[in-house]
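Here the complex is missing a single protein chain, while all its other protein chains stay put.
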Amino acid sequence: MSLHFWPTQASLHAEHVDWLIGSFGILVALLAAPVFILSAVYLVRYRHGRKADRSQREAGNVWLETAWAAIPFLLVMGFYVWSTKMFLDQQSPPDDALTIDVIAKQWMWKFQHAGGQREINELHVPVGRPIRLTMTSQDVIHSLYLPALRIKQDVLPGRYTQEWFAATDTGTFPLRCAEFCGTDHSVMGGRLVVQTPADFAGWQAQAGADRSLAQLGHTLFDRLGCAGCHGGNAQGQDAQVRAPPLAGLYGKPVPLADGSIVRAGDQYIHDSIMLPNKQVAAGYEPLMPPFGSVLDEEQVAQLEAYIRSLGAGGDR
Amino acid sequence: MSEATSHVNPRMSQEPIPDTAVERVSYLAEGHSLRSWLLTTDHKRIAILFLISITFFFFCGGIAAALIRLDLLTPAPDLLSNDGYNRAFSLHGIIMVWFFLIPSIPTTFGNFLLPMMIGAKDLAFPRLNLASWYIFALGGLATLATVVLGGVDTGWTFYTPFSSTYSNGAVFMAVTAVFISGFSSILTGINFIVTVHKLRCPGMTWGRLPLFVWAHYATAVIFVLATPVLTIALLLVALERVFGIGIFDPRLGGDPLLFQHLFWFYSHPAVYIMVLPAMGVVSELITNAAHKQIFGYWFVAGSAIAIAVIGFMVWGHHMFVSGQSPYASAIFSFLSILVAVPSAIKVYNWTATLHKGDIVIDGPLLYALGFIGLFTIGGLTGLMLAMLSIDVHVTDTYFVVAHFHFIMVGGSVSAFFGALHFWWPKVTGRLYNDLWARLAALLIFAGFVMTFTPQFLLGYEGMPRRYHVYPEAFQPLNVMSSVGASILALGYLLPFTYLLWSLRYGKPAGPNPWGATGLEWTTPSPPPKHNFETVPIVDKQAYCYPVGGRGEQSEPRTQNAKQDDG
Partner (left out) sequence: MAEVSRLQPQFPTLERQREADHFGMLIFLATEVLIFGGLFAALFVLRAEHSTEYTKASKEMHYWLGGINTAVLLTSSALVALMVEAVKAGSARLAKYLLFGALALGLTFLAIKFMEYGLEYRDGVVPQLSAAKLRGGPHALFMDLYFAATGLHALHVLGGLTLLASLIWPFGTARRDTSAVFAGNAALYWHLVDVIWVFLYPTLYLAR
């Protein structure tokens, strides 16, 4: 049990954030200083009963007041630009990022690697490699918080959010749920294990997924009878119900019955399975049954991986 | 106002002091039956009713806080169960926000002083004012019912879909309680706005209004514009919870972020409801202690309005990691910095007001200084939270908890105690012992700093809020915080003892013990039923303290002040 005052840094971004807060902290202290120092000085100097020059008191001074409104504001604006740029840069992961699916539920974290490895409350990643987490929740809002990396993002039901990082240090770091989610919120945590690429490869092998996520999805696809409408090899057209083919769907723009066009990203495919009546593809009857009450988010993620593996249509 | 200006503490006599002639005709003497209190339409009596109620709720919230801090002494879940802890902080937040801090200064000192400061005999709608208290009391009862029903575990923010679908607490009751209390706020807001517009006495132009009145005017505007949005948001949560309509739960086709937008559209302006009246109080306390005109009247008055207006445009800064668009976040971040500018003006102007003052350091001033110092720290850390890249790391951690306790407890509660000490002689007609007041102010300040400073560190180190099981490394700082909280509790209990004591043994205050210039000080203490014998006619600015300092008698602001000396 030791007293330490600064959290570990495990990424470049964490270092940048610490620089930002450190230097902004100095500015803030400078802005507060006049208030504390001058108040103290005046209290002593103009204390009742003490002789002091109290003549020519001013009842206001427009220039002075404008200055002390404007100058701190402009100083802070400099930091605003810095901080906002850093934030926006942090929004889009690099293209070569490794994607890991995250499913939150009361009160655990589930992670699914593309290779099919699945883990609970523990996340293994290779050092140096950008990692993108695609996250959704099975029930209420959670928030995936990695203090050592200075990142956090809410995880919403029915919607995908993402966050990314590139750890620079190997080691084990805390992983916590930061959005209040009910009874066991405070124990909904785990560990982030950052490994050397070799160790990570070793872990992958030992975690031993015999089948990739897409393969798991394929099995599900057959088991749930999706193929009945969308076709055995997902080419469609061999059943009574006319359903759109799913090969090459991923990333393609899809015209909808209401005339609008959406890109078939993860969110669209997710919704097409869970709430098919929300967005109906143009030219088809809304006959697909909703799977919202049948599937959990893990399985949807597998189906998505499978559909993704059927080929991408447009640009990503 | 003869012997009045002395700040010397009255030596306590052993015998209760008999009522003075003034007290026998005061508003307090207008009937002693319970009925005469429960059916009163006198704004001063209603203020007392509110004062008693919110004090009660402060203690309820305080007991929950004590449970929280006790539980956090150790990293293990030993005192409370997981659910028990969740209920404790939810109740603490709900009670402290809606049943203590939001009504605190407006419904007590605002109610009592607003009419007196503008030379009116009462608020525009006295019966509505009483109704406002009854509605508040009803909401309070509903809150207590929540406790009896087993409590609520959503936090004060009621985030959906947890609150609307998953929670197993008495969410419906809690939402109803807050919903009801909202109407109390709306009625108070309407009353204040109309009163300030229509009941100013002759000569009381807008430019002569005390800053306390400006602050309450701005607050009332927020009451009226923001509360309805909370009302509808809570109504929808209740409907979803009871009938399962799907507005917020995505499984039913709803949008969980919609609730957050509605909630913060109210709750961000609501934080200014909690701080603007406090700022009004501090403006009065500082000018009086320095015995000097406020520095830059129009800047201070205008900044209250600016805060109220810009405050409506920054709600998204509570949602930086919620999944809202990053570009929206960038704009909200900018606007949050903008809203800090009027606060900056106030803080710097108060400091400048002390310059060349004739300062008496007494209880009320110490509380006011406590406000300024702690609000500055709380506000500047708010600015850190407004920085996107910093907030992503510290949002939903103890850093945020520390930020808002600095402003709300260190700031607003200190100002509330400052107001209590400053106007106590006016409200009750009695003086308390200022030595005790100063001691309590220092104790509160020390206890506060010790409680909440460690929480900034905890937050930056990554301790999430609403956690009662935490890593061992965080224990030392948590223990420090809990120890501070006990000192703080002691500090809060102290005033209740010596203030109550003064009711019986305190010396009669006289109309104007501080030599202050507000119209409320031209009446006897405690004031008679309709405040003024004759309608005052004002011909001077606010805070027209004598140029030569305390040696000189301050000139009355009214032409016909002599008649009020009685």
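For clarity, chains are labelled A and B in written order, and residue numbers in each chain start from 1.
As a working rule, contacts are C-beta pairs under 8 Å (C-beta built on N, C-alpha and C of every residue); 3 or more make two chains touch, one makes a residue touch a chain.
Everything numeric in this text was worked out from a predicted model, so none of it was measured.
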Contact partner of the left-out chain, one of B:M173, B:M204, B:V229 or B:V427: B:V229
Touching residue (missing chain; options B:L101, B:L123, B:V171 or B:L499): B:L123
Contact partner of the left-out chain, one of A:L75, A:A97, A:L275 or A:L295: A:L275
From B:P75, B:G203 or B:G246, residue that would touch the chain that is not displayed: B:G246
Per the touch definition above, residue among B:I102, B:I135 or B:L262 touching the missing chain: B:L262
Touching residues (missing chain, whole complex) on subunit B: 115, 120-126, 128, 186, 189-191, 193-194, 197-199, 224-225, 227-229, 231-233, 235-236, 239, 243-247, 251-254, 258, 262, 530, 535
Footprint left on subunit A by the chain that the document does not show: 257-259, 275, 277-278, 290, 292
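One rule holds for everything that comes next: only the chains that are shown with their structure count from here on.
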Subunit A and subunit B, separation of their C-alpha mean positions in angstrom: 37
Complex interface listing, subunit A residues touching subunit B: 1-7, 16-17, 20-21, 24-25, 28, 31-32, 34-36, 38-39, 42-43, 46-48, 52-62, 64-65, 68-69, 72-73, 76-77, 79-80, 83-84, 86-88, 90-91, 106, 139-141, 143, 145, 147-148, 150-154, 156-159, 161, 174, 176-187, 275, 278, 292
Touching residues (chain side subunit B, partner subunit A) in the complex: 82-83, 85-86, 153-155, 159, 161-162, 165-167, 249-251, 253, 256-257, 290, 292-299, 321-323, 326, 329-330, 333-334, 337-338, 340-342, 344-345, 347-349, 351-352, 354-361, 369, 372-373, 376-377, 380-381, 383-384, 387-390, 392-393, 395-397, 457, 460-462, 464-473, 475-477, 547-550
